[in-house]
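Note that one protein chain of the assembly has been removed; the remaining protein chains are unaltered in position.
First chain written, first letter: the chains are A, B and C, and each begins at residue 1.
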Amino acid sequence: MVARPEKTAGVAPDLAVKLCGLSLATPLMPAAGTLAKEALDGAKEVYGAMVPKTVTPGPRAGNPPPRVAEVPSGMVNSIGLQNPGLERFLKDLHVWDVGLPLFVSVAADTVAEFAAMCERLASDTKVTAVELNLSCPNVEHGGLQFCAGPGTVSDVVAACREALPEKPLFAKLTNEGVVANAVAAEGAGADALTLINTIPALVVDARERKVFMRGGLSGPAIKPVALRMVYEVSRVVETPVVGVGGVSSGEDVAEFMLAGATAVQVGAGSFVREPREMLDEFVAYLRENGLRARELTGSI
Amino acid sequence: MVARPEKTAGVAPDLAVKLCGLSLATPLMPAAGTLAKEALDGAKEVYGAMVPKTVTPGPRAGNPPPRVAEVPSGMVNSIGLQNPGLERFLKDLHVWDVGLPLFVSVAADTVAEFAAMCERLASDTKVTAVELNLSCPNVEHGGLQFCAGPGTVSDVVAACREALPEKPLFAKLTNEGVVANAVAAEGAGADALTLINTIPALVVDARERKVFMRGGLSGPAIKPVALRMVYEVSRVVETPVVGVGGVSSGEDVAEFMLAGATAVQVGAGSFVREPREMLDEFVAYLRENGLRARELTGSI
Amino acid sequence: MKLHEVEVAARERFGNHALLRYRWPGRIPEPGQFVMARASAQSLDPFLPRPLFAHDYEDGVMSLLFEVRGRGTALLAEEDARLLVSNPVGQGFDTDSGGLVALVGGGVWVSPLKLLGKSLGRAGIACDTFLEIPATAPQGYAAWISESYPDATLVPTEGTPDPSRAVLDRLGALERYAAIYASGPAEMLDVAKRTAAGMVPAQLALRERMACANGSCYGCAVPVWKSGERAYARACVEGPVFPAEVLAW
Partner (left out) sequence: MKLHEVEVAARERFGNHALLRYRWPGRIPEPGQFVMARASAQSLDPFLPRPLFAHDYEDGVMSLLFEVRGRGTALLAEEDARLLVSNPVGQGFDTDSGGLVALVGGGVWVSPLKLLGKSLGRAGIACDTFLEIPATAPQGYAAWISESYPDATLVPTEGTPDPSRAVLDRLGALERYAAIYASGPAEMLDVAKRTAAGMVPAQLALRERMACANGSCYGCAVPVWKSGERAYARACVEGPVFPAEVLAW
């Protein structure tokens, strides 16, 4: 066989990626809300960063059950951001310290609360970066999501940028109007965009003739939609994109990177398969193709 | 067992529904673009109306292959509205005459062309109603879809309404911004709303490292999203809603009706299962629950 | 969640109940723990694995006892189906009671009581077992279920004024017991909680819908009292067995 000096075939492929100036050992990370402190075993060997569940300023009890429903190739959830609130979260922050960069996902009811959280996180040295979960209702705007339009996206990102001048700031968007929202987030100072959050969905219980759940759709069912969003957005913005939606295999990770993602988050897929296996498959993919992880990004 | 005089248990359930003053023998119909004249065998016994593939003013060759891709619990298509154009279509209209009301789906590049098609269809007695496929690019607005916002939805529906004063006019929308668009369509005179068209999606070929297809996602994967749209929209508009997206069983039909649909279209699901079986399952569901089809609509 | 492909040693059906035995070289289950199970690694449809109680364990052979309800359990019960299971997880029954205990069960939910009875036996704790035989049970059900629970008192609910109370009523004076362990239909758990309140500690095995089964998704929420306030606990890591008084129903 002819030697391929520039390629990595044969040796362990290079998994490292650079995201907002950070070096991540692998492009994988958990999607916010899908990995608990109880399940961190082995996380260090799989992920390039740690992303805990979204925190809000005060504690939230979450929604009454049922909170999860199975649907074709996916699930719908309506958790309601159950979390202990920022102060308690920060007190216990050490539990998240597995030696990985820590990206803290936040949500709030108002722009000012978002900014106040960012200010608080700016001063905590354990926090590497902040991800704004903009799929939560904006209380000042009649409960529409913050990411319902570029105006509110811009407002909240700008305020958070000011409050968090020194750490990477990620804006997480959902699929609706994603291109305009992404451009707005970038314009307001976001360092990266996380795409996408769950897609609004409904589960009907035909037997009981009732609404079983209004919630968000995730899992392989939404992968083609998430890929499209990553693809369209990464072509119009300069900031890196973190892809998320339906990843359940190493090939899925490659697909997201090819479509334009710099890093990839795994959510519902981690409930049904091991992220470790996905990483192994991704390594095999890189090896077969003689590529480094970072070479994939946007290369189609 | 105690007799239930008001219910239909035991006898054949009543499948008829009323849609815009029309009596349909069953609430099922094919989704535009998913049933060809070559496959009409038995259609009369299953469907309440016939919906041929979208027609455009002139003939369209369609997109180069590949045009279909399989994804988890669904498929992505990029057909490109291949069709013979309105005149040819009307000349061959008899092939669609299986004794069912005929709903003709139309698309065009401009508002004027849409209106002209409606005018032409207004005078053809074989045509029962017109469905506006608003997921096609609006050439006068930089190629954004007609259903990209309430403004264009309103323009095109109003123009078509004027051109087609006497026949039911359906506006078919996709998931993005669906509530605002639905309200606009109703305001501009639509008699019914068809929800939803395919969701923008991307399929990546990781092996070949290329975009395999940009197209629209359909099939069971989108059912929870479509149900949500039907539910939200049917709660804010007065006009009936025709539900479509991922139906592949009789229980799915019931779910759409419970969520608010008056009638239900079957698309990709008909490629993998027989609509006849879905209708049989729906009949069994009605029988078990001692209900008439029309009693389901919006009853949750 | 890591699932391991295992070798099915036996598969029994009784009506729509299935009993599945498989070789399990892994962690030994504690009574009241559960596993996540699916029939195929190739297909992610159905998407989620199904939570099922550890029914029995003996010499490297685990068993699951379950009812075929929807698609997931139907696939698990199919002859020749493969089986992928997680480690046994969750907080099971606390067997540190210190006296005669009562096990009460009903329906397919009796499943975890087998392992519990064995474990109590091994610890030298005496127990009385009462199993509800619902009026709707198919012919032969009582005989079939008592194969797994030879020492149990079977309690037919047929003809009783309030079937959900039938088993609890049969226990007699509750004060005789150091603890009550219940795993049955929701109504029975409810009766157990109310009847035992203030008289005897009761532990209830719950079955919330689950996705991750490792505490990550917060999907399996159960209302509980925490420091005097209502809060949601996660059944997969803080349960599925809860002390009755903790539950905020």
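Throughout what follows, a residue touches a chain if its C-beta (ideal position, glycine included) is under 8 Å from a C-beta of that chain, and two chains touch if they have at least 3 such contacts.
Given the structure is predicted, the values throughout are model-derived calculations rather than measurements.
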| item | value |
| --- | --- |
| Residue of B:P13, B:G33, B:P101 or B:G260 touching the missing chain in the full complex | B:G33 |
| Option touching the unshown chain, where B:T26, B:T56 or B:S73 are the choices | B:S73 |
| Residue of B:S105, B:S248, B:Q265 or B:T297 in touch with the missing chain, whole complex considered | B:S248 |
| Touching residues on chain C - with respect to the absent chain | 42-46, 71, 74-75, 80 |
| Chain B residues that touch the omitted chain in the full complex | 33-39, 53, 61-75, 77, 79, 82, 219-220, 248, 268, 270-274, 276 |
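The rule is short, and it goes like this: only the chains that are shown with their structure count from here on.
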| item | value |
| --- | --- |
| Per-chain Cα centre nearest the global Cα centre, belonging to chain | A |
| Rounded Å distance between chain A and chain B, as computed from the means of their C-alpha atoms | 34 |
| Where chain A and chain C are represented by their mean Cα positions, the distance between them in whole Å | 36 |
| Where chain A touches two or more other chains at once, by residue number | 71-74, 219-220 |
| Junction residues of chain C - those touching two or more other chains | 44-45 |
